[in-house]
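Every protein chain of the complex appears in place save one, which is left out.
Chains here go by letter, A, B and C, matching the order in which they are written, and residues are numbered from 1 within each.
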């Protein structure tokens, strides 16, 4: 019976911001150890990274496929892999590990095409493998509490949604044409690497997932007004949405809104109440019941539901942030992999991490927005 | 040379909320005295109101037209009239006073039809009369400061707008059909009295005006997703907007968003900076320059521009609220009427109150939204 | 039977900030008319002010005593007087009107000496006259709601109080010696006019009253650490307090705290809950019950108690500010004067305005703080 897991990393060389967050998150609970990697295409960086993290040099691989096959073949091979490459490598990497019997945790967006996403789902189901797409914000305790409250009927039926994710970091690209500045993650602006969308793909998809996670509602169609400001991909989008239950709403995402950093803010309005959650200060949740004062829920307090509190690590008033949100995704995923490896059945609670369906919905959302954007914000079915 | 003015009220019987706000606002600076009225269709209420405010009983009139003609004919007739009836009476009342040479301050929306609005403009111009449409929020000092900063180029060219006006007070009407509760101002839900729109007409129009006031931008077209939830008129709307300069944005207005009261919040994003102002706490303004910390402007401080500070009445840190916003609309309007009556020329600064063009734009906006709403949120030109 | 009142003003010449706030506030409900005044020692300013407000020139007086005697003798004399002179004139003025049978509303602090305050109380009681000391912040609806909640036992027994009133406007005086800048209200820095204290007298006294108003607790003793920074009177004070019920707390008031304008903030902690109210945004009140989420009370909502809601003038979400707080003091005082003049009995609710006891407590508090400050923050009994 396994008590701990081994994992590998694809991407995440020394210095890669998101890769290092993953590494810290994976080790938070002491249940997974880094044992293999294909950290970089640059051999030296690859070797140095493996060395720094104490990975056996024989398990630092020059190519993803080589790693997948070798680790899949080892008796003591990794139990799961973490994929944090740029978007264009996600699909091939994920596929390679699934084909070799290895569970996968992959950064979002899952891949470029819906067909690819469905293929990954088919593969994972066929092999009985778990797959987590890292919509990290749903790892926050109060995002989970929002879901709990909405599921419990506290706000009644959802009738309107207002959500946004605003950033300022590309504002200098507006009208800059070819002179657009090269910023951190500038590959996001390159269609070959990022895919058909920059802004909606990178951050709009977080809005889509966070709302879906909290409400359980399915999107029916979108009307997306998108702005490229002279760049190859979108930098700004205002999107009307319609859900299958008939509710409407608006999603706004932007990389050109001065004064905003990672401003994911979600407001869900129902017939009986409303919920507001803001990622930049994730330790509070605003809950209002019709006609009553707004209540400020505080992570870590006794009134937080058991299912959300299960992910709370430190007392209320001690802020938890992005690292902990990631760690909570890992906590659920690692727990589920451990059970799976040990042949134990999984409950719904065990599966509280974003799965391939979340990934597939994300790819569909991006495609629908881009198509709508190309057609002057006409409605496009998801 | 006149130093003070006389005015009359149409509507505003004792107990009418908005009417009493107008009365207080008109008297704030001691420059106008209530001298006539047609306060109510109910003769007793009409008489009582006149009596309470010390109006000469001979100048308490049974009909609007009678009042307009009598006051227009008196040597000491009122200089201006304040119209605060339900929407459906605005046009006829305004017309009657203009025809009798009396300046008009009228609640918004100005009237039902664009043609009516244009007719009022024609009449006022012909007679050389001033006309104020009471988009009261633009009376706030920091709404004026926002306009000043945007005009001064502080945020560069506007590239995105995100504005909303959310309320919760009609949430019980959702799905209630004919049983919908009768609330304060329930005439707003009656098409015969309110016109073709409830939510967009009442509060969406404030978004439209506030953004136009601050930015000077003209709306080109709208795509409005509107919800009636089984009622005769709209209760909720999410609206994509396009301005003549090419900038996009979204306006959301709602009377079914639990947790919000009079939540007018305006965020203007430009190439160099951004501005945010929230009506419920109007004494602060958030100003961010690209790459810099957000600054919290405080009404009454020395760094506020002269043109905005001219409307600041008490020191910083002493909150000003709705009464003062109204009083500032009156301050500008009364000042302009005094100059006009005294034959003095008017400067642009003298005209810092919402005029007939603002009123006309409001009527056009409401019509375009309703048409778009009826056509599944198709784009409609303004 | 009187339906309306006449009143006079002492001080409040054109241009005096606080005087004009009083004039607007007195007229808010249309129940009192300005009929006499001694507005300024400067005859021209005195005359102009009377003229501007339409006061009969025969009732514009050259001296306070002349006004008190003449108005007291008239058949149609003023019912009450409003005193808004600098502090050093309060006592003589208040005394003159009381001696002539006229109710008094006086700015705070009531007077310089405790004996003077007691003498005014004796006089008022003897003549059956009402006396209001304008601790204006207690006019706010949510200050009243705080009082209601605490009285109702919502927070249990008070065990700790943390309150402050911070301003920045005199920071340039620190270390400036005789070169200290002359600011608005610079008479506050002159011991002959302001009395023995500047900062504690002007704003510390508001802390003292607001806490007393909300909690009903009596102060037992204070230990005041006061800073003059080289000026004749205090600019900064940190004060330990002990109440008669044994609870402790701290009051901080300052005119040298950069970033604060009129930052009166009161936090009352009890065995069952806590209340927080901040004057600069007076339309919300934070109420927390032990172990529960903090609730944001919103003025104007249905859950506000009847006794506080009686002072709410406009719907929730429309901010009320300083003018309305003043107007509410007047509403209660005018109501009580009307009843008194008409021989009607007064209920406790009728007396919801700060009275001579409040004024006396204020003078005692100032004296105790100054004495403590002079003795290195030793405890001084009130």
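The criterion applied here is as follows: a residue touches a chain if its C-beta (ideal position, glycine included) is under 8 Å from a C-beta of that chain, and two chains touch if they have at least 3 such contacts.
Since we're looking at a predicted model, the values are computed, not measured.
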Item to complete: May I ask which residue of C:11, C:270 or C:362 touches the chain that does not appear here?
Response: C:270
Fill in: Candidates A:115, A:244, A:280 or A:381 - the one touching the absent chain
A:280
Worksheet, complete the sentence: Considering the complete complex, of C:27, C:136, C:279 or C:294, the missing chain is touched by C:294
Item to complete: Just name the one of C:45, C:162 or C:281 that touches the chain not displayed here.
Response: C:162
Response to the item:
Of B:87, B:298 or B:312, the residue that touches the missing chain is B:298
Worksheet item: If the missing chain were put back, which residues of subunit B would it touch?
Response: 287, 291-298, 301-303
Response to the item:
subunit A residues touching the chain left out here are 17, 20-21, 23-24, 27-28, 30, 52-53, 167, 184, 260-263, 279-283, 298, 300-301, 313-324
Worksheet item: Which positions on subunit C touch the chain that was left off?
Response: 155, 159-160, 162, 164, 168, 171-172, 174-175, 223, 225, 227, 229, 236, 238, 240, 242, 248-250, 252, 254, 256-260, 267, 269-274, 276, 286, 288-291, 294, 376-377, 379
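Note that only the chains that are shown with their structure count from here on.
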Worksheet entry | Per-chain CA centroid nearest to the all-protein CA mean | B
Discussion item. Using only Cα atoms to place each chain's centre, name the chain farthest from subunit C.
Written reply: A
Worksheet, complete the sentence: Whole-angstrom distance, CA centroid of subunit B to CA centroid of subunit C, is 34
Worksheet item: How many Å are there between the centre of subunit A and the centre of subunit C, using C-alpha atoms for each centre?
Response: 55
Practice prompt. Mind checking the centre-to-centre distance between subunit A and subunit B? Centres are C-alpha means, answer in whole Å.
Written response: 44
Discussion item. Give me the residue numbers in subunit B that touch at least two other chains, ranges are fine.
Written reply: none
